[in-house]
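Sharing a structure with you now.
Not every chain of the complex is shown here; the ones you see sit where they belong.
In order of appearance the chains are A and B, and numbering begins at 1 in each one.
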Amino acid sequence: MSGPSNHYDVTRWPVGDPFADLGEVINSIIADIKTRQSNANVADGGKPGAVIYLPPGDYHLRTQVVVDVSFLTIHGSGHGFTSSSIRFNVPEGEWPELHELWPGGSRVLVDLEPDAGEDDSARAAFLVERSGSPRISSVEFSNFCIDGLRFLPDGSEHPAANSYLNGKTGIHVASANDSFRVVGMGFVYLEHALVIHHADALSIHDNFIAECGNCVELLGWGQASKITDNLIGAGFRGRSIYAENHGGLLITANNVFPRGASSVHLTGVSRSSVTNNRLHSFYPGMVILDGGSSENLIATNHLLRDEEPWTPFLGIDNGLDDRFGLIRVGGDHNSVIANHLSLVIDAQRIRPPQATPVAVRLTAGTGTLVATNHVVAMDVHARSGDSAFSAQVDALLSTTASDALGVTTVLVDPASARNSVLDSGTEEQVVADRTANAVRATPTVGA
Amino acid sequence: MSGPSNHYDVTRWPVGDPFADLGEVINSIIADIKTRQSNANVADGGKPGAVIYLPPGDYHLRTQVVVDVSFLTIHGSGHGFTSSSIRFNVPEGEWPELHELWPGGSRVLVDLEPDAGEDDSARAAFLVERSGSPRISSVEFSNFCIDGLRFLPDGSEHPAANSYLNGKTGIHVASANDSFRVVGMGFVYLEHALVIHHADALSIHDNFIAECGNCVELLGWGQASKITDNLIGAGFRGRSIYAENHGGLLITANNVFPRGASSVHLTGVSRSSVTNNRLHSFYPGMVILDGGSSENLIATNHLLRDEEPWTPFLGIDNGLDDRFGLIRVGGDHNSVIANHLSLVIDAQRIRPPQATPVAVRLTAGTGTLVATNHVVAMDVHARSGDSAFSAQVDALLSTTASDALGVTTVLVDPASARNSVLDSGTEEQVVADRTANAVRATPTVGA
């Protein structure tokens, strides 16, 4: 049996109060789906799943949602992002014309008990987990907001508001899965926004994932997935896009903004693409291929590494020094082609002092092609720490009063060999053993 | 309090008649949202916003909609585009088997009074404007049609149907904004389809914006936004995609067709990407970077400049001559890499007569890398002015009876210096002062 009752509205379900505990309501709906769709093993025994709708509203989630049925869509009407930093800048007393303090849309407020459990999956608002066969398929999360509400003190001097730590995860997929979709979602103030293990043909598309500790983490292993057309920005401790042991992953058309410790970090990932993204960071180590990541294509990305503009974060970074490389490649036979890399940094802040910053660094492996990359490096004076939106844009646009900065456009470590470095810097800018690597410098006037 | 009543259907709202004046209805709904969600400044005071639904239908809009709440989604069920040129080709009297004359879907007919106001914002169907703090966030327009109905005479001889002038704007965002989304929309016969000031983390994705004077205009300043996966085509007077003073803008995967005066025009835009688009125009001046636009990446785009095929527009163009360049770059340290440029033009129509057309032109600034671009130039006979769809395709595919055409693949003006031009034309095709710029010609047989 399948019919109109496969469409559920959480505000109309007789069990529980979705505003008090959305988890209780959705788990009750999933139990109902299972009761009504129980005929798996007969010839015409369809189990089509269902759609659960969250109209715009504030839904506290005090019980973890456990999804263990295929073909379930949970969707809302609004990703509901607003910059939560506003909350922590509200002055004491009155603020005339203050419109709102919190995210909105179809908003899930993650209010799990802090002692919910030791591991990450226990502290996820939505857990997807199922044993048995086949793999769970076609679960979709779309167009609602998961809000972790606030971060916790981390023992340092900087305010709790900025720690990016609270032990909360938005969506945690623990089991092998097929053809999942995460689209049009908003994630905010979660230590981990989206953690997916063992993904096959996953689509993470057109989401807004910001002010989270970590944004997209594909763990375990996986294949043939895509992370496309998202707006993403993690915290200084975390990863904006991370994948491990994936093959055939396509990461494209994303706009990844600060302050993630890394923009795209791939470990043990092969035959995958990082193409056509716009990446912005305040630290070195933006694109990292390690753990034997091989045969990947890093092409036509725009990378900007500039200075932290906001006072509360001055002096905080990801701990890497400027020789680390904006793009750092370990592993064999990768391709780094046609990228634009801008380093707009204060020469007085370079670490270690007097070092020459590195744009692309090959640390290990053989046979990588680095071709036709354009590295621009400029020295700018330290900024004033103005956090206003218009000041941020000024910083992004600013090229005045800047001088050319010495840069190593490509550094090939002795542990890496038999690479070709073409048209990616002048003779001086490419630091590599010419007896072990082929180098063709970008022609310059008079050279 | 928030509940199911945060979902509104304009056809079921007790105030006003949405078919007679949609503006009155939506403004009444927004007033209701504000009355019901008024508790901004308390700890758990959510203002989740709402969703307003337009089922398919013809909705006249005689009062401007003013959006001044965050977390508002206005959505329909159909972008409803149809080529409006059909209306102006209907013969007098009968036309058997004429199916429809007008756009459809969830369609807003913009019927504002022509004396609605002097400035553009007053003549917008949807105005988003709010003062105070924080910036307005997470407003979404999705999946409906905004139809400006008709253009007005412009005093010239060509028919009003083709003037692209009527003073109407579809959506005008006047205030600084965050995390807005415009997705799946249709815009047709508006002088300005979508005008957004001061955007942060804006997403304009998967829309259909055609037969409008101007399509996407990002004004003032802004950052970290994306214009992706749209079908776009402006009028001969206008701009298909325009942005000013933006940083970190990602323009990718768009299919931009004629006849915009420019396909992508960036003024004072830095550290942004125009990658992976398909661009088609009938005039020079397709991609323009001016006003000091710097450190941008223009890569893997396909550009086609061919001849106007449609009789009513013969002799009408954007006024630029063929030395202007298809890609024209002023500003420092830009990258123009791996683009394909096809010029398929009638040598008899080149302006000024006997001039050699220019593909990529650097007019100012220093340090731009132009590498691995492929320019193809052909002389074709003037076309017949057949507007039929099949004839348009024929023109697009036509390479018969064409001869190679002399072309300057890259022209570096004296005002620009210290650029590198690599593998983007033969020695003769690259016109640049070799004492001021580094040039490596594309190898040719026997050279």
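The working rule: contacts are C-beta pairs under 8 Å (C-beta built on N, C-alpha and C of every residue); 3 or more make two chains touch, one makes a residue touch a chain.
Only a predicted model underlies this, so the values are computations on that prediction, with no experimental measurement involved.
Here 2 copies of the chain are placed, and the complete complex recorded in this file has 3 of them.
Here is the rule we use: only the chains that are shown with their structure count from here on.
Least-squares overlay of CA atoms from subunit A onto subunit B yields a rotation of 120° to the nearest 5.
Residues of subunit B that touch subunit A in their complex: 2-4, 6-7, 40-41, 44-51, 69-73, 75, 130-138, 140, 176, 178-179, 181, 183, 198, 200-201, 203, 205, 221-226, 228-229, 245-250, 252-253, 268-273, 275-276, 292, 294-297, 299-300, 332-333, 335, 337-338, 367, 369, 371-372, 418, 420, 422, 434-440.
Taken in their complex, subunit A has these residues touching subunit B: 9, 11-12, 19, 55-58, 77-83, 86, 95-107, 184, 186, 206, 208, 210, 229, 231, 253, 255, 257, 276-278, 280, 300, 302, 304, 338-340, 342, 372, 374, 376, 389-390, 392-393, 395-397, 399, 423, 442-447.
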